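One protein chain omitted, others in place.
Chain naming follows the written order as A, B and C, and within any one chain the residues start at number 1.
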């Protein structure tokens, strides 16, 4: 592909189309529990790409057939709002691409969720893309992590995900949709604790020698994103714990003996 | 060196600004000493807790994948897992250390039934000799025909035909209050006490289970000025709350063992006066208000709140509280500078 | 000489006994049915399956004179097992429910294994078996209209005698024919000569096309034996001719132990 594509991916000053530097992430904003009656939900916005995820479960499986005897059964459904992609009316039901994204998210979270704690039950994850400006899969994975944490589902670590593009020899982080349609890119999701990669998908051609560097940059970016997400999670958890401490009711710490209870009941 | 910068988040979502840090809030007198007592308790054994990655906002708050402590001296409790010789947390919540046991209590979790819990449930299905009851938990609970009081007093012997007439006692969709008897593979319930059984004359609310504490009694009554007969509130540990017109003494009379045979499983609501309905819905709105702001529920909190509404003349007119009024009520009742719903 | 029949062929009945005083009895095993379509009137024996016809003719002395007992059946090459009472089977537990387990034995329906069908089972001592466990059992009930039932206890003495959970080793799936040959002929004896004398491999064949192999001393003998059995099943090698067998083993580079 001729490098001088109609839109300059990287100008001389080293800035990208939206003015970011190669390794600069788009601005991130997170909201917790936007859906009241879901067990846990979260909306993640990276740049203009917005994905909201609701988690129901672990709960009684809808049909006895898919109850697994020693662990929880993970169900992921992905829907795209009609207005998210300009000009493309979406019918979410049989769309193969969405089934594939759903399967990818399910496989990515299966090793991280401690499903053996919830045998014979089902955890349903509903992903809804509200705005899409590139990086739908990474944003969906980040939103799913937050929604699972909000639902109190036990997980061994966060999973954070980013897209990594390649312009000539310069890797670019967190691509927006004009960049995504012009340059080859890879989506990577990793466990920040160990820095190991749980997801890596690529659909456009990249030379093997460039691949390692992009992978390393992606994992590094995921760590930064995790720090962001963890800050928000802890801030919110802090306020909730503060509220929980209200009107002098002690926490039900595991070891509270029965005798304590009687004293309280004035 | 690889240098990745992240742009400070511009919250596109929040209407009002959120970023103001928690100012030093004025605490309700009796809350203050409790908080202080908590303070020094933590400082005293604030040792040994590995500060995983980023600094802790507020007291020992942790989130999944963070090292809580080393596994050598401590035993692992709920919400944690061990990897190598570290104990890591699996949920976002507060770290609790009780002598050698370290566990993480999550702020929001699905109800996990334990023996002896008082729960409210809805009958989902009638299977042979058993009812399947939804108790907002991981799995539907089982209420066996044998663990239910049948009409006509406690001593009545079980008869074969009972199994056929199960739907006369409890049918799909009925609400009941029961106690968790055991929790092997699926939670088992029982209603072998006169306080338990089918619910009527009221309204069901669902709140996050973590807002309800395990107390000695979960049956609370707001006396008459709150509605002509008073209002009963049953707070199920599983987050289901039943607000109904108070049955008053008639209920205690049942304790002596004589019970009107048909009454226990009747499906018919008594006729409830308009003022009673008003009182019930106001109590319900107060409960949901506290739930929206993640404030733990207790009977004292409810009676204070209702008293506050009465003082501000809200109870007579039955007019709803607007946002401002809600904030004022919360701040005065709880003494917390309550900023936004959670 | 065994004749080979196709479904619909008339089954050659054994000739009448030479000595007129001996009576003759013929019993038909699987694969043979009676049909009147050819003769229009009285039924004649016709093959319903494809394969060689076998006949175990035996003379036996009985009180009312010598009789010649003939048992005829068509050797069937198939993988789908039709349960028959009294046969040994190897099953995989698919689902646990209140009164017992549902077990896959390669038949049309899942077999029922009651919780009391174990040695020393009682109301209190429930057998603790999970999904995926492999059990060696015996078909206690099997007929066309009901789900087959199996038990892990020998009805004669109530002991388990080898029935019950199979621990360790490997379960190999093959055709019913191979299982019958492993049971009846000296095939296993021949094959075992490939291994040095001291290697000890336990082989538990069952009638439903599954064989359980286990060897305490190592993995390789089991893999080797599995590959040989599968090759024999697929007809790639003939076990009767020992040098051909050894040649094949060397060519395939099977490491025996």
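Throughout what follows, a residue touches a chain if its C-beta (ideal position, glycine included) is under 8 Å from a C-beta of that chain, and two chains touch if they have at least 3 such contacts.
As a working rule, contacts and distances are computed from a predicted model.
Peer 1: There's a gap in the complex where one chain should be. From "DNA replication complex GINS protein SLD5", "Exosome complex component RRP45", "S1 motif domain-containing protein" or "Exoribonuclease phosphorolytic domain-containing protein", what does UniProt name that chain?
Peer 2: The correct option from "DNA replication complex GINS protein SLD5", "Exosome complex component RRP45", "S1 motif domain-containing protein" or "Exoribonuclease phosphorolytic domain-containing protein" is "Exosome complex component RRP45", the UniProt name of the unshown chain.
Peer 1: The chain left out touches which of the shown chains?
Peer 2: A, C
Peer 1: Return the single residue from C:22, C:70 or C:133 that touches the missing chain.
Peer 2: Only one of C:22, C:70 or C:133 touches the chain omitted from view, namely C:133.
Peer 1: Among A:31, A:124, A:190 or A:239, choose the residue that contacts the chain missing from this document, as touch is defined above.
Peer 2: Selected residue, touching the omitted chain: A:190.
Peer 1: Across the whole complex, list the residues on subunit C that are touched by the chain not included here.
Peer 2: Within subunit C, the residues that touch the unshown chain are 92, 94-95, 104, 110, 130-134, 166-171, 219-220, 222-223, 226-227, 252-255.
Peer 1: Spell out the interface residues on subunit A facing the chain that's missing from view.
Peer 2: That gives, for subunit A, the contact residues 65, 94, 96-97, 99-100, 103-104, 106-111, 186, 190-191, 194-209, 211-212, 215-216, 219.
In this text, only the chains that are shown with their structure count from here on.
Peer 1: Have a look at which chains touch which and call the overall pattern line, ring, star, complete or other.
Peer 2: line
Peer 1: Taking each chain's centre as the mean of its C-alpha atoms, give the chain farthest from subunit A.
Peer 2: Computed centres place C farthest from subunit A.
Peer 1: Would you mind checking which chain's mean C-alpha position lies nearest the centre of all protein C-alpha atoms?
Peer 2: A
Peer 1: Between subunit A and subunit C, tell me the centre distance in angstrom, where each centre is the average of that chain's C-alpha atoms.
Peer 2: Their C-alpha centroids are separated by 54 Å.
Peer 1: At what distance in angstrom does the C-alpha mean of subunit C lie from that of subunit B?
Peer 2: Roughly 60 Å, centre to centre.
Peer 1: Specify, in ascending order, the residues of subunit B that touch 2 or more different other chains.
Peer 2: none
Peer 1: Out of subunit C, which residues touch more than one other chain, so two or more?
Peer 2: none
Peer 1: Provide the residue numbers of subunit A that touch subunit B in the complex, in ascending order.
Peer 2: 20-21, 23-33, 36-37, 39-40, 43, 45, 57-60, 114, 118-121, 149-158, 173, 191-193, 216-217, 220-221, 224-225, 227-228, 230-255, 261-262, 264-265
Peer 1: Enumerate the contact residues on subunit B facing subunit A in the complex.
Peer 2: Those in contact with subunit A are residues 2-14, 22, 28, 30-31, 34-35, 38, 53-54, 56-59, 61-66, 77-79, 81, 83, 88, 90-94, 96, 98-99, 101, 103, 105-110, 134, 138-140, 185-186, 206, 210-211, 213-217, 292-296, 298, 300-301, 334, 336, 338, 342.
Peer 1: Please name which positions on subunit A make contact with subunit C in the complex.
Peer 2: 69-70
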